[in-house]
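Note that one protein chain of the assembly has been removed; the remaining protein chains are unaltered in position.
When the chains are written out, they are named A and B in that same order, and each has its own residue count from 1.
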Amino acid sequence: MTESASKTADFRKLMDAKFERRVFSDLLVRIIGYCILGLMTGLLLAIVGYVAILGLGSISFKMFVTVGNTSTGGLANAIVGTWELVGMGLLLSLPVGVFGGLYLSEYSSRYTGGVLRLFVDILTSIPSIVLGLFGYLVLVIELNMGYSLLAGGLTLGVMMIPYIMRISEISYSNIPGETREAAFALGANSMQVSLRLLLVQARVGIMTAILLSISIAAGETAQLLYTALFNNGYTTGLTHEPVAYLTYVIWYSLNQPTPYAHALAYSAALVLVSSIFFLLLLSKYIGRGK
Amino acid sequence: MAVVPLAIMVILFSFLIYNAIPSMRYSGFDFFTSYIWNPGMFYRDPIMYHGVPAPYKSSFGMLSFFVGTMITTAFALVIAFPVSIFLSLTLNLYTPRALRRPFSAMVELFAGIPSVVYGLWGVIVLEPILLHRIEPWMKTNLSFIPGFSGEVFSGAGIIAAGLILGIMIIPIVTAVISESMASQPKEFKEGVYALGGTKWEVGRHILLRNTRRQIAGGTLLGTGRALGETMAVLMVSGAVVNVLPTSIFSLTNTMSAQIAAALDSAFIDATGMNISALVELGVILVVISLIANLAGRAIAGKAALRGYEND
Partner (left out) sequence: MTDIIEVKNLGVATDKQQILSNVSLSIPENTITTIVGPSGSGKSTLIRTFNRLTDLYPRLRVNGEVLFHGRSVREYKVMLLRRRIGLVFQKPNPFPMSVFDNVAFGPKLHASLTGSQLDTIVEESLKHAGLYGEVKDNMEKNAMDLSGGQQQRLCIARALAVQPEVLMMDEPTSSLDPIAKSRIEELMLRLKEDYTVVLVTHDIDQANRVSDSIELLYNGKIVEYEKPDVLQMPEYEHARQFVMKLSRQVGRQSRSTSENGCFVKLMRGSLV
């Protein structure tokens, strides 16, 4: 008894010896962490701020209403074209994503679900320039769509599928079992349950997925270079008619020698970044309950 | 509907491989060992080689692009890995609860900035700074490090591309790591605190130690992103062909940027060999980035789903 008591007292004396050192390393990590957090905040402000300053200095109302060709004119065709392409992408990816996600969450067995998910993951792993190359080979050449809204939009859609599918799958599986059972108890058959109840319940998740995938698609360039090309005017047809889009203006006009071309690039960047941030923050706001 | 991705993938791979066959026959193994990429002379009569037609004097070797891809990606990881770890630790340990969401949202906004905008910022802001300040300084003060002595070109090149790529992949790496740290059971953390542990000790012994898998997985996912990133790299790498880097200041090029840059003129090639060679380059790029991405997802497990919200 006394022996153990004395041992305890001996050990007790050894404790707390590293106190200062530990306080110091904690402080050091905290300081490094805050510095990096500050640096990242500064970097975001630097990038966004720079784009804002350049853009605000160059943009004019006329740019929103006149069409342009990357060195003269405005951005109207590029803004409209971006929305056309993204809309076309949604036309493909929304049904595939929403119902594919439903299948993955509700009906697939472990095995088939695993295999299908693997392919969704593979799809996200394809670099966008390779998707563009694929869109060129298959849609532009093989299916003879030419550089067009259809070719560009579908290529974007392929890229958007995984986001919508996986996020909506997650929101279906987050619906509690009781909600489903309650619906079954009312005599609903499986099809009705899925469609009505699940879609309604998961609408917030699906909405955030849509906003997110739009924001990603609107910022893409590499897929569109060789599927949509560029158009100096508006695009009205589905095939054999190239489409203008904002990211192209940013990339291409920056390489032009004239100051006005640069002004176009800056303005396009401002329009694009502010739209994307708006969409992202909106999707955060809608999904804030999660 | 869920089968659509599978179908797309099957079509994609068969098309890519089918279109790469002429190039494989024409270039053979040289494709991997040569660093000369010469489209050839389109207006001379094509030659026949191994039974496929190709432009006169054309030759296709991916080595310089492969090396450029690897170096810029490695550079990006050197930047993004420590930054993401410290960001995740800071967000999980030292940031008051009320500020955690805004800061996480901020990190996610980085992911929303389009690649071309990063490129634009790189060209206008980063390159001049690198050219006039940082690179000359590095050259005079760090030239004892191998690879740090060489000619400074234009500010574009390995450093600019690596930095921009690093900034671009920080959000995805941070999202995966931070998410898995946040899901560490509070029992472990409380256990360390109750023994008198500091926050850093919780971070070191619980957060870092128990999320090693997800850290590796998130980093691989980021690697996959960096490998395939095109536009920003195209704009700030210098997009050179036929040279291997000699120092960290060298201009460079990557596989994806080369596809984007060369496809334009490849259309003119009536033999189609230039396109086929770019497709072969694409196939190899896909294989590399698939390995990184799938390994990343497999290792990181559930936390990798955050990658879908942060691409």
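Here is the rule we go by: a contact is a pair of C-beta atoms (placed from the backbone, for glycine too) under 8 Å apart; a residue touches a chain by one contact, two chains touch by 3 or more.
Owing to the predicted nature of the structure, the values given are computational and were not obtained by experimental measurement.
Hidden chain, full complex: it touches shown chains A, B. Remark: the omitted chain is touched by one listed residue; of A:Phe19, A:Phe64, A:Tyr107 or A:Phe278 this is A:Phe19. Note on the undisplayed chain: of the listed residues B:Arg25, B:Arg100, B:Lys139 or B:His205, the one touching it is B:His205.
If you put the missing chain back, the residues of chain B touching it would be 96-97, 185, 187-198, 201, 205-206, 209-210.
For chain A, the residues touching the chain absent from view are 1, 4-5, 7-8, 11-12, 14-19, 22-23.
The definition used in the following text is that only the chains that are shown with their structure count from here on.
Only residues 22-23, 25-26, 29-30, 32-34, 36-37, 40-41, 43-44, 46-48, 50-51, 54, 95-96, 98-104, 108, 115-116, 118-134, 136-138, 142, 158, 161-163, 165-167, 170, 212, 215-216, 218-222, 225-226, 247, 250-251, 254, 265-266, 269, 272-273, 276-277, 280-281, 284 of chain A touch chain B when the two sit together in their complex. Residue ranges of chain B in contact with chain A, taken from their complex: 1-6, 8-9, 11-12, 15-16, 19, 83, 86-87, 89-91, 93-95, 103, 105-110, 112-121, 123-125, 167, 170, 198-201, 203, 224, 227-231, 235, 256, 259-260, 263, 278-279, 282, 285-286, 289-290, 292-294, 297, 305, 307-309, 311.
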